[in-house]
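Written out below as C-alpha cells is the structure these notes cover.
A single protein chain has been omitted from the complex, and every remaining protein chain is retained in its original position.
Letters A, B and C mark the chains as written, and numbering starts fresh at 1 in each.
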Amino acid sequence: MLVCRESKNGRTIIKVGNVEFGGSTLVVIAGPCAVESEEQILTAALAVREAGGNVLRGGAYKPGTSPYPFQGLKEEGLKYLNEAGRIVELPIVTEVINEKTLGYALKYVDIVQIGARNMQNFSLLKAVGQANIPVILKRGYSATINEWLNAAEYIMAEGNDKVIFCERGISSFETATRYTLDISAVPVIKSKSHLPIIVDPSCSSCVNKYIIPLAKAAVAAGADGIMVEMHPKLQDALSDGMQSLDRSQFLELCNQLMAIEKVTKTFC
Amino acid sequence: MLVCRESKNGRTIIKVGNVEFGGSTLVVIAGPCAVESEEQILTAALAVREAGGNVLRGGAYKPGTSPYPFQGLKEEGLKYLNEAGRIVELPIVTEVINEKTLGYALKYVDIVQIGARNMQNFSLLKAVGQANIPVILKRGYSATINEWLNAAEYIMAEGNDKVIFCERGISSFETATRYTLDISAVPVIKSKSHLPIIVDPSCSSCVNKYIIPLAKAAVAAGADGIMVEMHPKLQDALSDGMQSLDRSQFLELCNQLMAIEKVTKTFC
Amino acid sequence: MLVCRESKNGRTIIKVGNVEFGGSTLVVIAGPCAVESEEQILTAALAVREAGGNVLRGGAYKPGTSPYPFQGLKEEGLKYLNEAGRIVELPIVTEVINEKTLGYALKYVDIVQIGARNMQNFSLLKAVGQANIPVILKRGYSATINEWLNAAEYIMAEGNDKVIFCERGISSFETATRYTLDISAVPVIKSKSHLPIIVDPSCSSCVNKYIIPLAKAAVAAGADGIMVEMHPKLQDALSDGMQSLDRSQFLELCNQLMAIEKVTKTFC
Partner (left out) sequence: MLVCRESKNGRTIIKVGNVEFGGSTLVVIAGPCAVESEEQILTAALAVREAGGNVLRGGAYKPGTSPYPFQGLKEEGLKYLNEAGRIVELPIVTEVINEKTLGYALKYVDIVQIGARNMQNFSLLKAVGQANIPVILKRGYSATINEWLNAAEYIMAEGNDKVIFCERGISSFETATRYTLDISAVPVIKSKSHLPIIVDPSCSSCVNKYIIPLAKAAVAAGADGIMVEMHPKLQDALSDGMQSLDRSQFLELCNQLMAIEKVTKTFC
C-alpha cells in the first residue's frame, strides 16, 4: 500500500505556507468549531496568531447528529475564514462534506478536512484524492487503524499524497469522556506509515479541563501537531462550547506544548 | 422528532409491490452481495423466489475497505438486477453511495439502501430524503441507537417517510464474530419508533454457520424482516463468500423462519 | 482443551433433579435478584412453579458496585431459599463470591453461580472445580468468548465437568441497554463447546419491557435455557426492580417460550 512506511524512503513532510506537518516543529491548529460571523473568526484568528498557533480552523458546513440545529454559514463562512486567514497570515483549514462543498473549499482554503463520520465515504475520499490540496483525515470513531490506513489509501490511490492523519477518539463503554482518545494510535501510525499524524483532544474528551493534559500527552507520544477548538468568547459559542478553550487557556496550552516539544522527539 | 412513536398514531407500514414492511408478514430479502453477471443474478433471483423470499438484493456499487478489490458492475449491474427482478416479479433493492448512484438507482430499483459506513453521510441522507423511494437505513457499526434515529430523522425531515431500519452488528471487543449483532436494537427501535426494523445476520457474524440461528433470533425478537446474502454458486463468489448462504441453506432458513413467525408476534 | 467439542463425543447433559441442561427441553430459571425474607422467597417460588419454571434462583451474597447498599441476607438467605426450594420441589441456584460462601452454598443449594465480575477470579474457579456441584458460569462483561472458554477450563481441569455457560451481556458504547446482549455467543458456544449455554436477558438489558423479546431471541438462537429475575411484588424489590418481571409477565414469558421451543431446534 502507498500509505505504508515500506513504500517510501523516509517520512512525508507536508508543507503549507511556512508550516510543515511531519517536520521537526510541532503544528498547532486552532479556531472555533463553527465560523459564526466575520468578527468572531477574525477575533479568533488574532488570538491564535498571538499565542503562537500555526493554522486557523473554522467550520462552514457543520454536519450535526440531528438535522435541526445550526449547520454553519456555508460559503459565506468560507469567505470570512479566508479573509481572517489573509489578515493574520496563517493557512486555513475547513471540513468538507461532499463534492459540492469540496468545490467551494478549493476556492477558499489551504487544507481540507474529512470528518470522522465521513472517513469511509469513499466517494468523497476519491474526490479529495483527485484534488491537489493537503487533507486532514480524521479517524472514524469506530474505525480500526487498519481501516483508517485504507481510507488514506483511497486518497493516495487517486494521486493526492498530502494526507495528514488526525486521531480524535474512538467509541468505547467509558462515559467520563465523550470518546476515548486512543493515544496508542500515535506510535502505531508512526510505526506503520510515513504520513504525519496529529491529535484532536477537543472532540475526544468534550470536557474543557481535560484538553490541556491530553494535548500534552499527544505531543509526548510523538504527534506532529495538535488541533484544538478555541473560541474567543466561549460563553457565546453557538456550538461545542463545552469542548473549546478560551484565549487564556489556549495561551497556556501553547506555552506548555513548546516546553514539552523541546524535550521529546518524534517516535521513530 | 418525526421518527418517534409519539409523533404518529400506530405503526408505519411500507408497501413495495405486494410486500409490506412493518405489516403482519415477515419480509425476507436475499441475493448476492454483488451483481457479478447477468446469469449469476438471474440464477440467484430464481432461487430467492423458489424458497419463498420476498425481495431481491444485489450490489452494483461496492464500497470496500480497501480501494483495490472489485467494486461492482455499476450501471450495468443495475440493469441486470432490474431485469432479474422483472423476470421473477420481485421488488429489488440496491445500495447507493452518493447522489450520482442514487440517480441511477432511482431508474432501476424499488428500494435503496444506505450502508453502515454512510449512515452519517448527511448529504446522502438529505438527497435520499428528497427522493420518493423506500430506503433501508443500515446502522453505522459504531452508531448509538439515538444517532441512528437521528439519521432517519434527516431523511424524514426532507419529506421521505418510507424508512426501514436495518440492524447489522456493532463494533465490540469480541472477535468470534466480525461485528456484534445488537439483538436488543429490535425491541428498542420498536419501543421508540413507529418505523419498521429488519436484521442482517450475514454482515454481522461473517460466519456462514451462525447466520440461521441469528436470523431466527431476530424474528423471535420481533424483527419485521431479514436481509441475507445468498449466492447460487458460493464457491465462485467474487466477494463476501464467507458470509453468504447457498441455495439449500437459504431454503432451510426460509422454512425455519416461517415456523417461528407463526408462533411469535411483533413486540408492541 | 476439555471444554472443546473435539474433546468429547456428543454434547454434555447436566442433570439436576428432574431438570436437564443441554437436553431436549428448555430450562427456565427464575426468582428474585436477592432473597429478602422467608415470605418473599416462598411467594416467588410458588409463582415460578405455577408458571412452569424449572429452577428457583435467589441471591444471598450480593456484590454491588458500591460497598454501601444492601448486600444480602447471607447464610440466613440461603436457609430461606433452601426451604422454599424443598416446598415447591424445584432445584435452587445461588451466587458464590469466595471460598467461604462456596462452603455455605454447598450445604444449601443444588447449583452454584459464578457472577460476571468473578469470571476470571481464578482462585474461585479452582475451588468450584474441586467441588462436585453444577456451576453456572456467567460471562464477564468484557470477556471474549475465548477467555470464557478458558475460565470454564479452569473448573474442568480441577475435575468438575458440570459447567453451564450463561451469556448476560457485554460492555459496548450503546447505552439504550445496560449491557449489549451478545446473542451470537449462543451459536458460537454451541459450535466450539459440548457444554450447555443459557441466557440471562434481565442483566443485559436492565429494562423490563425488553426482557421477553430477548428471551425469545435466545431460545430461537438455540439456548438451552433462560435465567430471569422475577419478583412477586415488583414495587417492593430491594434491588434490581427495573430488570425484573412481575408474576403475570413471567407467566406470559413461559407461555411464549414454550411455543417457540416447539418449532426451533438447538443449533448443531
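In this section, a residue touches a chain if its C-beta (ideal position, glycine included) is under 8 Å from a C-beta of that chain, and two chains touch if they have at least 3 such contacts.
Just so it is clear, the model here is predicted, and its values are computed rather than measured.
K.L.:
Would you mind spotting which of C:F21, C:Y80, C:Y104 or C:Y154 touches the chain that isn't drawn?
P.N.:
Final answer for the missing-chain contact: C:Y154.
K.L.:
Among A:N118, A:N150 or A:S172, exactly one should touch the missing chain; which is it?
P.N.:
Only one listed residue reaches the unshown chain, and that is A:S172.
K.L.:
Tell me which of A:S7, A:S37 or A:S191 is the one touching the absent chain.
P.N.:
Missing-chain contact among the listed residues: A:S191.
K.L.:
Given the contact definition stated above, which residue among A:S142, A:N160 or A:S244 touches the chain not shown here?
P.N.:
Touching the chain that is not displayed is residue A:S142.
K.L.:
Could you pull out which residues of chain A are in touch with the chain that's been left out?
P.N.:
Answer for chain A: residues 142, 144-146, 170-177, 180-188, 190-191, 204-205, 209-210, 212-214, 216-222, 256, 259-260, 262-264, 267 touch the chain left out.
K.L.:
Which parts of chain B are in contact with the chain that was left out?
P.N.:
Touch set of chain B with respect to the missing chain: 142, 171-173, 175.
K.L.:
Would you write out the residues of chain C that touch the absent chain, in ascending order?
P.N.:
Counting only chain C, the missing chain is touched by 63, 65-68, 97-100, 117-118, 120-124, 126, 140-142, 146-147, 150, 153-154, 157, 170-171.
As a working rule, only the chains that are shown with their structure count from here on.
K.L.:
CA centre of chain B versus CA centre of chain C: separation in Å?
P.N.:
Inter-chain centre distance comes to 34 Å.
K.L.:
Counting in whole Å, what is the centre-to-centre distance of chain A and chain C, each centre being its mean C-alpha position?
P.N.:
Spacing between the chain centres: roughly 48 Å.
K.L.:
Using the touch definition from the top, which residues of chain B touch two or more other chains?
P.N.:
Residues 142, 146, 170-171 of chain B each touch two or more of the other chains.
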